[in-house]
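Shown here: the complex without one of its protein chains, the others still in place.
Order of writing sets the chain letters: A, B and C. Residues in each chain are counted from 1.
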Amino acid sequence: MRIASFGIFILLVFGCGLTALAQDDPIDMVESEIVLPAPASKVIALNHKYDIGEILDVSWESSTSDPELVFGYIIYRSEGDNKFDSVGAVLSKINSFSDEELIPGKSYNYQIGTIGASGVALSEPSEPAIPDWELFNLEMWNIALIGFIICGAVIAYIFSAKAGRKLFIRKIGGLEALEEAVGRATEMGRPILFIPGIQDMDDVQTLAAITILGKVARVVADYDSKIMMPVSRSLVMTSARETIKEAYLSAGRPDAYSDDMAYYVTDEQFGYVAAVNGLMVREKPATCLYLGAFFAESLILSETGNSIGAIQIAGTARPGQLPFFVAACDYTLIGEELFAASAYLSGDPKQLGSLKGQDLGKVVAMVAIVLGTLAATLASAWDIEIMQKFLDNVMLGIFSNH
Amino acid sequence: MSGIGVYISLFLIFGGLVTILVYSIKGRDVDRRIIFAFVFFATATAIYYNIEFKETPTTIVKNVFDRLESLPEGSKVLISFDFDPAMKPEVFPMANAFVRHSLVKKHKLYLMSLWPQGQALMTETIEDVIKVEFPEVVYGEDYVMLGYKAGNEGVLNVIITNFRKMYPSDAHNTNIDSIPLFDDVKSAADMDIIFPIGGGKPGPKEWILFVGDPGQVPMAPGLAAVVAPLIYPYYPRQVIGLLGGVKGAAEYESVLRSKYPRFQDVPAPALSMMGPQTLAHIVILSFIVIGNITFFMKRKKANA
Amino acid sequence: MRKSTMIVTLVVVLLFIASWIFKTMTAPEVDSTFDALTQGFLVTFAAFLTLAIMSFLYQDNPFYKFAEHLYVGVSAAYAMTLGFWSTLVGNLFPRVSETLCGWFQVEFSGQHDWQFLIPPILGILLLMRLSPKGGWISRWALAFIVGTTAGLNLPRFLRSDFIEQISGTFLPLLVDWEGFGHFFSNLSLSASGQFVAILSNFVIVSGVICGLIYFFFSKEHKGAFGSASRYGIWILMITFGASFGYTVMGRISLLVGRLTFLMDDWLGIISG
Partner (left out) sequence: MKRTVPLLITGIVGTVLIVSVLIPPAQSLGEDFSLFFDIIAVFAFFLGGGNLFRIHLKKVFHRKEDYGFSIVTLVGFLVTLTIGLFKIGNPEGISGSITAAGSGLQTIFVSIITPLSSTMYALLAFYVASASYRAFRAKNREATILLVSAFVILLGRTPLGMMLTGWIPEQFSIFQIPNLAVWIMNSANLAGQRSILIGVGLGVVAMSLRLILGMDRTYLGSDK
């Protein structure tokens, strides 16, 4: 209510100001004193779609008077008893209004007042309209559909992997480099440094890193080389120890395992980095592996690794840190490759199935982009109408809510 | 006086770079502390002499300016302070530039934050910019400080449909229903433009996902340089433009100054940061070049 | 304590006091001596902390450790108090208790929303993690947090980062097309020319597709598929280069901000 009166006040003040300006010309003055602006016409109130029945959308055709002399519109509402109260005001360029916070199921009609210099001209009242609610938001059908397809594919692949079907995953380039790097450390008789990021076990990237650690530790156990793994979370330390121990067990050398291989340093980011840096400079590992979630330390670690001449392999899904790893390390697992590597190595049906489902999503994306681009090109370069229609109604209908 | 100083400093910096090059080619290791000292003095020199450059805005920044410029008086502008002091030098100038531009256009300002530290910075904006430069604006009628709420994207998910549920009161514990600015605002979808300013999580990306796209509200994020490239895919449909890092802020400040002479004398921190920024970029680029020259020379030797 | 450490500490303390006195004497616009003293102390302290952190560049040292430990404590408490006042006092109390509203001087909503007792209960369950035995019950709260994040993210990432990104790539490959003749006669490498616009759209469309191919794991990257994936990785490398450039730019800005504080607010040596 208050905003309505405030709006009217502003519009009227504005109007008077303009009238005063117009007073240089006596004819204008006379005109504005007696002539009201033409009222707005065709006032229509419609139920607002896909809400909980609290909104009506009011629209009208603008006044036919000189736009310079129309300062705005006031929206009046009545609850069926022909007693109209103002509920809002808009500037003259606008010809629609959403009346919110109504009572569902009740009937309302509207009247539009056109504000001119000399007063307000009322339109005919609209037909009554009832705000109503809908069960489904049909505007979201495309999201529901695509979500259904992708989620369905993920679930289906997971179940089929669980049922024992072999799902093909291509060999990941970095994994070969990984084995080579471990081998080189053995040849040189120097240790391998493994950093699983600085996040806790609740980060997917840390989980992927621990999976890969299992493989690396197995090679280390086989070749009898040395692994060092300072970590920044105590939970990560626990799981890392379990993983390394298991690798040594399955290599048949449980006696060679020691708890000192993985140890906790500190939770503090820079404190941890300082400790790892010191370790690198003292022990001079031949191979450094940085796999997991990294932040600003990515660059400090890889720089130090570079200065001691180590082979460095990194992998993270954090796009902000990837550039530093790519520029400074010998090989980098980029983004999803980290997860694919972990799925590839573990053979876990959940990870494999998920990856497959995501691949299907990528196929959908690629096909859609090709079709959409073709349609857009044909439609714009040679004005082919059917292509424009295809683009607007089919492709954008499915792939856009804008 | 300062002219000579500038030349001497530049001579020292570039002389130093050449020395490092010679050293590196000879195969000697340059201690990283020397590099650190180098960066420190190069940047400090440029700050000391206060070198300023002219900026021409790029389209992506100009789009933001033009949109705010073309909105009718009294439009609703929401600015979210989603950053902490660590990001402040980059993005705080953007927040202040948006505030100045909105108030000079007589728009209504809604200030909020998804980061606990953001509210304190919002207070700085209100004390140092709004109260000083725009003494005529009235709290509650022209601008409101909603303050911080915990819950990241959860906050956004509520305000996109219902502001009052998340903010029953403003930062001063005043009931929101008694604030005139909220008379015709039900949700964030009622805003005419939203400036999410930040660079972490939650930040501009969450605003696009949880408010911009579902509510179809024009978004113009102000971004810390680190995340700016990540937001480009949302341009031009999901965001109308963006300001990336101190350069983006400097461009905005320069258009604001040229359009509104009254801002000629207010501080433009981003513009004055571009001098040191340029010098530091040159130093870093030189380091990359020196490093690679050494690298290739070594490799050649090894191959020969 | 070693002798050198003692000397360094002594020098730092003396400098600190000198700065304090100096900043107190030059403090602008103050009402009382006490205000001047506080202002002088605060600016000096902020400068001390800045330099203490920077000293880490030389090597790890007690000043850095002091600053780091102070930071950890203060920032944790800061987030707690702000969360308490803004969300608990602001959003929870007005919905559940008139008494609490009275204590904290915030307006009561007028009705008790009993369902809002659930989150504080879950919150207290979460705090059970601090006790060694009741840890498992905190999983209930954790489950709520995980469920909310998953439920909020799924439809929104699907919409903004998948669906909208796909339609955002529906670009005409021939921009402003008026036939080949027109194209060749106006061929130029101007940044605003037709050729560059066409090239942009071409790079975007092919880049997105080949980038996706690079991240495609169900097929061996051989033949044409392999070439596409290689092109994809080049596009990704350009992207990383851009990120790299922007990151460097951002880090430098922060340094400039800090040095400006030291030189302007503390030392006051920038003439302008």
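What we mean here is this: contacts are C-beta pairs under 8 Å (C-beta built on N, C-alpha and C of every residue); 3 or more make two chains touch, one makes a residue touch a chain.
Please read all numbers here as calculations on a predicted model, not as lab measurements.
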| item | value |
| --- | --- |
| Contact set of the excluded chain (shown chains only) | A, B, C |
| Hidden-chain contact residue, picked from the options B:28, B:54 or B:301 | B:54 |
| Touch with the omitted chain, as defined above, among C:15, C:242 or C:270 | C:242 |
| Identified contact with the non-displayed chain, of A:140, A:265, A:371 or A:398 | A:140 |
| Missing-partner contacts on subunit A, residue numbers | 50-52, 133-137, 140, 143-144, 147, 150-151, 154-155, 158, 201-202, 204, 207, 270, 296, 299-300, 302-303, 306-307, 317, 319, 323-324, 326-328, 330, 335-336, 339, 350, 354, 357-358, 361-362, 365 |
| Missing-chain contacts mapped onto subunit B | 20, 30, 32, 35-36, 38-40, 43, 53-55, 58-60, 84-89, 117, 119-120, 122-124, 126-127, 145, 147, 149-152, 154-155, 157-158, 161-162, 165-166, 171-173, 229-230, 232-233, 235, 245, 247, 274, 277-278, 280-285, 287-288, 290-292, 295-296 |
| In subunit C, positions touching the absent partner | 42-43, 45-47, 49-50, 53-54, 56-57, 65-88, 91-92, 104-106, 115-116, 118-120, 122-124, 126-127, 129-130, 136, 139-155, 157-158, 160-162, 165-166, 168-169, 188-193, 196, 199-201, 203-212, 214-215, 232-249, 251-252, 254-255, 257-258, 261 |
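We adopt the following convention: only the chains that are shown with their structure count from here on.
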| item | value |
| --- | --- |
| Innermost chain by mean C-alpha position | C |
| Pair exhibiting more inter-chain C-beta contacts, A-C or A-B | A-C |
| Separation of subunit B from subunit C, taking each centre as the mean of its C-alpha atoms, in whole Å | 12 |
| Centroid distance [mean C-alpha coordinates] between subunit C and subunit A, Å | 16 |
| Separation of mean Cα positions, subunit B and subunit A [Å, integer] | 21 |
| Multi-chain contact residues (two or more partners), subunit B | 213, 226, 230, 237-238 |
| Junction residues of subunit C, two or more chains touched | 159, 164-165, 167, 243, 247 |
| Touching residues (chain side subunit A, partner subunit B) in the complex | 2-3, 6, 88, 91, 93, 100-101, 307, 319-320, 401-402 |
| Touching residues on subunit C, where the partner in the complex is subunit A | 56, 60, 68, 72, 154-155, 158-159, 162-167, 169-175, 177, 205, 208-209, 212-221, 233, 236-237, 240-241, 243-244, 247 |
| Subunit A-touching residues of subunit B, taken from the complex the two chains share | 29, 72, 180, 183-184, 186, 213, 216, 226-227, 230, 237-238 |
